[in-house]
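The structure under discussion is supplied below as structure tokens; questions concerning it will follow.
Note that one protein chain of the assembly has been removed; the remaining protein chains are unaltered in position.
When the chains are written out, they are named A, B, C and D in that same order, and each has its own residue count from 1.
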Amino acid sequence: MLKVQDLITHYSGSQALFGVDLEIEQGQVVTLLGRNGMGKTTTINTIIGIVPATSGSVSFDGVELVGRPSFKNANLGIGLVPEGRQIFPNLSLRENLVATASNHLKVAEPWTLEGVFSLFPELKERLTSMGNLLSGGEQQMLAIGRALMTNPKLLVLDEATEGLAPLVRKKIWQAIAQIRGQGVSILVVDKNLKDLLRIADRNFIIERGKIVWSGSSQQLRDDKDALHRHLGV
Amino acid sequence: AKEVKVGFVTTLTTGGAVLGKAQKNAVNLAIEHMGGKMGDLDINLIFADDGVKPETGKQATDKLVKQDNVDFVAGYIWSHVLLASRKSVLDAGKFLISANAGPSPIAGKLCHENFFSTSWQNDQTPMAMGEVLNQQGVKSLYIMSPNYAAGKNMVAGVERTFKGKVLGKDFTKWPGQLDFSAELAKAKASGADGLFVFYPGKAGGAFIKQYQQAGMKDVMPLYTVFTVDGISLPKFQAGNLEGVMGSRVTQHWDPTLDNAQNKRFVADYKTKYGNYPAFYAAQAYDSMFLIKSAVEAVGGDLTNMDGMRTAMKSANYESVRGKYTYGNNHMPIQNFYLREVVKDSEGAWTTKIVKTVFENHQDPYAKDCPLK
Amino acid sequence: MEPLLSISGLTKSFGGVNATNDVNLDVSQNEVHAIIGPNGAGKTTLISQLCGTLKPDAGSIAFEGRDITSTPAYKRARLGITRSFQITSLLSAMSVIENVTLAVQARNKHSFRFIRAAHKIAYLRDEAMLALEKVGLADRQDDNTAELSHGEHRQMEIALALATNARLMLLDEPMAGLGPTESEKMIDILRGLKSTHTILLIEHDMDAVFALADRISVLVYGQIIATGTPDEIRSNVAVRHAYLGDE
Amino acid sequence: MNRKQTVTLAVMVALAVMPPLFVWTGNAFYLDLATRLVILAIAAVSLNLLLGYGGMASFGHAAFIGIGAYAVGIPAYHNTYGEFELIASYNGFFQVFLAVAITALFALITGVICLRTKGVYFIMITMAFAQMVFYLFVSLDVYGGDDGLVIDTRSEFPLINLDNPLHLYFLSFASLTAVMLIVRTITRSQFGKVLQGAMGNEERMIALGYNTFAYKLTAYVISGAMCGYAGALLGNFTTFISPEMMGWTRSGELMFMVILGGAGSTIGPIVGSGLFVLVEELFSSYTIYWHLPFGIMLILVVLLFRGGLLGLISGNSKSGGH
Partner (left out) sequence: MDFTLLFIQTINGLQLGLLLFLVASGLTLVFGILDFVNLAHGSIYMFGAFICASLTFFLGNFLWAVLIALPIVAIIGYLIERTIVQSLYARNHLDHVLGTFGLILVLDTLAHLIWGPAGIAVPLPQWLNGRVEIFEGVVIPTFRLLIIATGSGVALGLLWLVNYTRLGMLIRAGASNRTMVSALGIDIQLLFGLVFALGATLAGLAGMLIAPITEASIGMGGEIIITAFVVIIIGGIGSIKGAFIAAIIVGLIDTLGRSFLDTLFKLVMSIEAAESSAPAISAMLIYILMAAILAFKPQGLFPPKVR
């Protein structure tokens, strides 16, 4: 479904990605692991088109994404929960969810406000609060809800559980499993290795802008050396 | 061939360029009428733009004086530009000829032997209007004018001669205020016999429109100075502002003045540029002939400053306003006329002279000038 | 011993939300006191009131026995209270080292020093480097802050707090955004501060909390529902239900 | 030596040697132009302290220039025409002191109010105060109102004679160099770093313990006073002052000089004011429609070079402001 080949990205001068290869199948949960500053976010942002790729290819359902504006890529069915939440501060919580909601793929049962609120009941009480006045965790939930409201078939979560209470985190993992059940693929970056490995089908480890390891969760648990060398655990 | 270099500083950019363009046209026409020569000398004319800013005007003047080394600097529509530039010209020992601006200091304590005016001192025109108001039996007056130096001069001028009662005065924000609804409402409420205003340039157009839209024409007759002129009238006509028809203005000159020089000027200006010349143009046209009289009087010897000065002082040239003389401060002593807005034979809006208000009128500041 | 920080009756509400509701809390010298609680419970709001960016509706705050409830934020910082931001707040137009240098420089009484070039003042730079080394950003000292990754920004956030050398550090989720490795390291750093500093730690990372905290307070809906040692809290049924959610 | 320093040196050397050459080759007008340029550059450099290093885009700096110029003109006027004996004087030191003191005081008072605001609000409130000064002088009939005030006698100093254009030029040039050095020193000092920090993220600086308001106010007063000094020079140069000099368009021009050259660098504002003055002179001598190419040039500079012309020269695209 998503196939990234030899992706190279530069930030004004300095190179951040040195040829990333990565693949996601329909309905899979795939993780991208790596220490801080290794290029996880850059990979994600390049896939979507927020950061322009220098070279390489990203094909999504047979469409080449590199070189296209990000809104077109998003409309193919990629939903992003960006690093650092990035909710719209000057929109109310409800507006944040509604403003960019869409159903380009004509999903039969699209996400609704109620759907999001049943996932995060906390949000319901803050319906009219401005985005910037929400607590860090509330913002994070909102960012996930906002991505869901675009009814994606590939959900990309960049540190989507940062700042969430343990209970909520747990709920999110459950939700992910549930969404996957509906045929949605998921690319996830997160620090909670234990939780991730429990739900992931496939894991990629990135180091200095290159994929240095990939394999199933069981393989990774067993590969103590890789865990230690690339992730320091 | 030898040449006489003349710098002409006027406004060529911004909205004020309408006035500058009229002056430039008139100066070019004057040169044409002279056949490009003053005596035996070729005329080398350099126009410079002041952008309605004193600093820009001064810089342009400096360039004319220091870089182009002109013999005469003429022009200057705006008082503040003239005041800022004055020292540059006079300190360099050149002649300075104002073709419009006439602020009081220049007629009084800042007067200078090398300065001449082909226009008027600010107070004179409104003084004539004050006299007109007396003659017409206007007992009470409402006054409106922009809140800047020339505006205050105008008001002071009319108050000098007007004998009735001033019921109210509004000094409006300048520049920038073009909506006069509040002031017009006040004027109307005052119940005065007449309304005196001074709104030069585009403020004049705006004022006249609103005067008409407010329906004041039948209630309170309008008396203006420097508001209705050859530049604004065609615009009023195009905009169908009948309200201005019949309104009264005073001026030292009119296109209908009966002398040969004026007839040629007005006729050729109309043919060449398609409309009646405004007073700005008339004064600019005169300034060239004043210079010509000086150059010819000394036989082209431009180092003979005294000779040229004496010649100019005698005002011995064909002025479009007819004969006039110079006071000790080198401001014209001249007639002022009452003019009325009328349609000409072809239906174009213009003015005609109703009568002479002042004969050989001298400005009130001449006594402050140490020159004899 | 008198507590370093003493909070009593602190109340703040936004419209209908009681973000902190009659909070009473003492933090003693050289203690790591963790505050945990669900999202939106009012933890950040509490910190903002302690450091002076938010004005409480009621209640008082005393630092070293002295009432600072209405002391402006910058003065509190001078007294020795520093904070880190949950949502990273750095000088992104400056280099990494410049950021930290400014934090070191803040230890001075004032910075109305106009003559000497700041980058030539050795101790400022040395101290700044020390802080950067601690968080592992020493090799990025000359980079532009905007060019660092999210996790690196989080590390800088802590470096700044460390560099002020304040006696009381209010740390708002210092582990957030850090990878597993980096988190481990951060726990070590904070542990190292224990002997010299007092820390009020807000954190959702329970491993860190249980590894570091001397005492833990649980904040729910703006109210402290429990305070105790890590073991007491771990076994508190209400806390497990409202927050931890395990089992 | 990096490119920026090379440019700085080249510009300063050119400013030091060219003007006397103009005089010897009989191009006195270009000496005038250079003097104008240098004086405006002083104002631009002082504005840059605020704008480039403090993120305070003052849109009212022309008022400081105007007040500075009137501080020369008014004492001279009274010395010539009497009244107000207390301040009547041609003494240059007195006039400059007056210019600097009054502008500093004005900056202090208005700064306390203006600095409560930020960003565009700051731009507008500084403009508001400048407009008040503008209308104040427009209606001050004693000093000519909008017709302005002619300065018959320039400031008198021992040894130097400001009626001599070269003396005036070199006084201005020396002042520019001094002001540049002052700004450069300040911005690299601890004070300067705090100022730049406050520009970047005020909340963070407060959390670190800085009373950012006091630092910003100090910078505002320093900048205002330097601009007042530039005004005193300008008054001596034009020998004429009018409220027009403090209109918002002039404040805007100053701002453009800084941005055009490159905010937040020592030489930027000088390059900017140089370009502004020279291009204006050059273009306007060709056509009265010179604003058209001038405007296109400004647009192109903004579109193509980040951080003004200096961004082009030094090859980095760091931009100042907010």
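Simple rule for what comes next: a contact is a pair of C-beta atoms (placed from the backbone, for glycine too) under 8 Å apart; a residue touches a chain by one contact, two chains touch by 3 or more.
If you're wondering where the values come from, they're calculated on a predicted model, not measured in any experiment.
Participant: In the intact complex, which of the depicted chains does the undisplayed chain touch?
Facilitator: Across all of the complex, the chain we cannot see touches A, B, D.
Participant: Just one of B:S85, B:N147 or B:Q261 touches the chain that is missing; which is it?
Facilitator: Checking the options B:S85, B:N147 or B:Q261, the one contacting the hidden chain is B:N147.
Participant: With respect to the chain omitted from the figure, which of D:M127, D:V150 or D:L310 is a touching residue?
Facilitator: That would be D:M127, which touches the missing chain.
Participant: Just one of B:K37, B:H112, B:K139 or B:K186 touches the chain that is missing; which is it?
Facilitator: Spelled out, the listed residue whose C-beta touches the missing chain is B:K186.
Participant: List the chain D residues touching the unshown chain?
Facilitator: Chain D touches the missing chain through residues 51, 57, 113, 116-121, 123-125, 127-129, 131-132, 135-136, 138-139, 141, 248-249, 252, 255-256, 259-260, 263, 289, 291-292, 294-299, 301-303, 306, 319-322.
Participant: For review purposes, identify every residue of chain A that touches the missing chain, sorted by number.
Facilitator: Residue positions of chain A that touch the missing chain: 48-50, 69-71, 74-75, 79-80, 82, 86, 88-91, 95-96, 98-100, 102, 104, 130-132, 146-147, 150.
Participant: Determine and list the chain B residues touching the chain excluded from the picture.
Facilitator: Spelled out for chain B, the touching residues are 13-18, 20-21, 147, 169-173, 175-176, 178-179, 181-183, 185-186, 189, 202, 205-206, 209-210, 213-215, 231, 235-236, 238-241.
Rule of thumb we're sticking to: only the chains that are shown with their structure count from here on.
Participant: For chain B versus chain D, what separation do you get between their C-alpha means, in angstrom?
Facilitator: Their C-alpha centroids are separated by 36 Å.
Participant: Between chain B and chain C, what distance separates the C-alpha centroids? Give it in angstrom.
Facilitator: 74
Participant: Going through chain D residue by residue, note those that touch at least 2 other chains and give them in order.
Facilitator: Chain D, residues with two or more chain partners: not present.
Participant: Scan chain B for residues touching two or more other chains and write them down.
Facilitator: Chain B, residues with two or more chain partners: not present.
Participant: Given the complex with chain B, which residues does chain D contribute to the contact?
Facilitator: The touching residues are 27-30, 32-33, 36, 138-139, 141, 144-148, 150, 238-240, 242, 244-245, 281, 284, 288, 291.
Participant: In the complex of these two chains, what residues of chain D are touching chain C?
Facilitator: Counting only chain D, the residues touching chain C are 185-186, 188-194, 196-197, 199-201, 203-212, 215, 218, 318.
Participant: Which residues, counting only chain C, touch chain D once they are in their complex?
Facilitator: Going by the criterion above, the answer is residues 51, 53, 72-75, 77-78, 82-83, 85, 89-94, 98, 101-103, 105-106, 108, 111-119, 121, 160, 164.
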